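Quick notes on the structure that follows.
For this view, one protein chain was removed and the others were kept in their places.
By letter and in written order, the chains are A, B and C; residue numbering begins at 1 in each of them.
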Amino acid sequence: MFPFNFEWVWDMAHVIFFGGFWYAISILGAGLTYCILKAAYDTFKGGGESHHHH
Amino acid sequence: MSKVEHKSESGSEESTGECAAGDTKDDKGLGLGVIFFILAFVICFLSGTLLFPKLLYSKKEQPFNFDHKLHVEQTSDCESCHALREDGSFNGIPKLAKCMECHSETPLGETKDEAVFAEMYVAKEKEVPWYVYSRQPDCVFFSHAAHTKTKGMDCVTCHGPIGTSTTLKPYEENRITGYSRDIWGQNIWGIKKHSWDRMKMDDCAECHKKETGHQGYCFQCHK
Amino acid sequence: MNKNDKKAHKFGMVIDLDKCTGCGSCMVSCMSENNVPFKEDESNKKDSITWMRVYKLTNGKSFPETEIVYLPRPCQHCGGKGDHGHSPCVSVCPATATDYGYDTGIVSQIYTRCFGCRYCMGACPYHARYFNWWDPKWPEGMEKYLSPDVSPRMRGVVEKCSFCYHRYQAAKDKAYYDGREDIEENEYQTACTTACPAGAIVFGDLYNPAHRVHEIVKPDPHPASINSTVVGKSRNPNVFRLLERLGTNPKVYYLSEREWVRKAGDNYLAGEWDKIKNHHGSESHG
Partner (left out) sequence: MDSALIPEGAKRCAFPKFALGIAIVGAVVLWGVYAMGLIWWKGLNQTNMNDNYGFALWIWADLAVIAVGGGAFFTGLLKYIFKVDELKNIINFAVIIGFICYSSALLILAIDIGQPLRGWFIFWHANVHSMLTEVAFCLSCYFAVLTIEFIPNILENRQANKVPFFHHLAHNMHGVMAVFAATGAFLSFFHQGSLGGVAGVMYGRPFAVREGLLIWPWTFFLFTWSAAAFGPCFTLLVTKITEAVTGKKLVKDNVVHLLAKISGWMITTYIIAKIIDTIYWATVTVPGLGLDIDHFYSNNAFYGYWILFTEIIICGVIPGLLLIMKSTRENPTLRLLAIILGVIGVCLNRWVMVLQIMAIPVMSFDTWALYIPSWQEVATTVLPVAYGIILIAVTYRYLPVFPQEKELNAVQPVTETE
């Protein structure tokens, strides 16, 4: 799972598999973080006008 | 834009009033929140580093103290007591008979520990129930012969400078796994500075990779 | 490390089915050697653990032509397609609890790593892998008789024959002590081999032409004509492997002079056997 794990080898199989995995995790994490921060920002800014310009 | 967003926009307008109502700026609340966060962090940190090891490991005292330094001074090496047998296996901690090659029922020195040894074990012909700091789990096979005989490694690399110690530290046993703490390492984070600080599979693999170019197949060290 | 490495071995076995009497000594010695647990009630064999299992085969003919053969089946220690070490079970294990030792050709199983998904059991066509449905329970005092060289297993993990790997470890230790590079043929023999009263089991290094197993099997290093993923087919016309054409490349060979026994080792379409039996074992001579 991590490069410091016993089973880890720097080979094609690991790079592809965990590349895909960490890529997906990063997208999900970034997406969620964005949503939460934006929601906090919107909340502090007050009211519901922030998303009218969509 | 999709209808979903229109819907949520209209929904948000309905609740605008409530939003505004709950939105009175409260700096005091924020300050308290920060203090709470810091306090919680400190409590978690301290309990993790101080309390957790105590909960995880039980401490056991050895039957009596053993002075490695004193013995090494007499014998001048480790192999006099910890040696390979003729079949290539390792004898580990010597049995009573081995001790008796030098000792007898009358103590050689004047220490309290030797007296205990003589009274409790030599006199009763009972083996000393030592706790073994480096005892590995059942599934581990380790060949001392391959390391010390064939590759000429010294004992210190894995066991540390135990030969210069005068006292035995308490044996710490992981309450969950039953393994000695020295396998994981004394550092609660499992961080090591010396090659002998930990005895985990990763440590074996690290050295094997460096020395042989391969961390080894499972059965090389498992049984 | 690969097979071109001079120090690499390929431990294998050949079992003479014409000598096997079905006495079960191999099963018993295996169980006691390897701390194999047993159940209080052993009447249901489907969840009993038998690293070495003796199958009973018949030629299906009625008296007086009836013939019976007993076929001991340890783990076949498959080399996998092309003998590259991707055994059916090793390649599927999700947690790397089993691997292929390229230095010995032995398929390992690490009990403390296995979490019991049983995918390897599904992948093995020989039923050589067994699951611990229960925690082992030893009769009073028997725990003291367990071998310290083989770790006992816990409930919920898979186990299988290891070709008595601990005996290899011990033999190596002795060699290290003596300052020798390698071990002798007789220094490393599995428990079943030494226990067989008929001497039906021969164990050794398939890479080493001086070993008996190599003399009997005469493994062909070239891919077989029937299936290019099959390597190490025997050049002895009486020697066969179980399900050879699947490409699992087992290291356990069987020997029999009886044709129906050799035919039972694999699946053949109607009429197929008669076509290939004559080529059997003599492929690479051409």
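Convention: contacts are C-beta pairs under 8 Å (C-beta built on N, C-alpha and C of every residue); 3 or more make two chains touch, one makes a residue touch a chain.
All values reported here derive from a predicted model rather than from experimental measurement.
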| item | value |
| --- | --- |
| Residue of C:His127, C:Arg180 or C:His222 in touch with the missing chain, whole complex considered | C:His127 |
| Residue among C:Pro94, C:Gly179 or C:Pro209 touching the omitted chain | C:Pro94 |
| Chain A residues touching the omitted chain (full complex) | 1, 5-7, 13-14, 17-18, 20-21, 24-25, 27-28, 31-32, 34-36, 38-40, 42-43, 48, 50-51, 54 |
| Chain not shown, touching residues in chain C | 46-49, 55, 57, 71, 81, 86, 88, 91-97, 113-119, 121-127, 129-135, 154-158, 227, 242-243, 245-248, 263-270, 272 |
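Following the convention adopted for this analysis, only the chains that are shown with their structure count from here on.
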| item | value |
| --- | --- |
| Distance from chain B to chain A - Cα centre to Cα centre, in angstrom | 36 |
| Inter-centroid spacing, chain C versus chain B (mean Cα positions, whole Å) | 38 |
| Rounded Å distance between chain A and chain C, as computed from the means of their C-alpha atoms | 48 |
| Residue list for chain C, restricted to those that touch at least two other chains | none |
| Touching two or more other chains - residues of chain B | none |
| Residue ranges of chain B in contact with chain A within the complex | 1, 5, 9, 12-13, 15-16, 19-20, 23, 201-202, 205, 215 |
| Residues of chain A touching chain B in the complex | 4, 6, 43, 46-48, 51-52, 54 |
| In the complex, chain B residues that touch chain C | 84-89, 137-139, 141, 143, 145-146, 149-150, 214, 217-220, 222-223 |
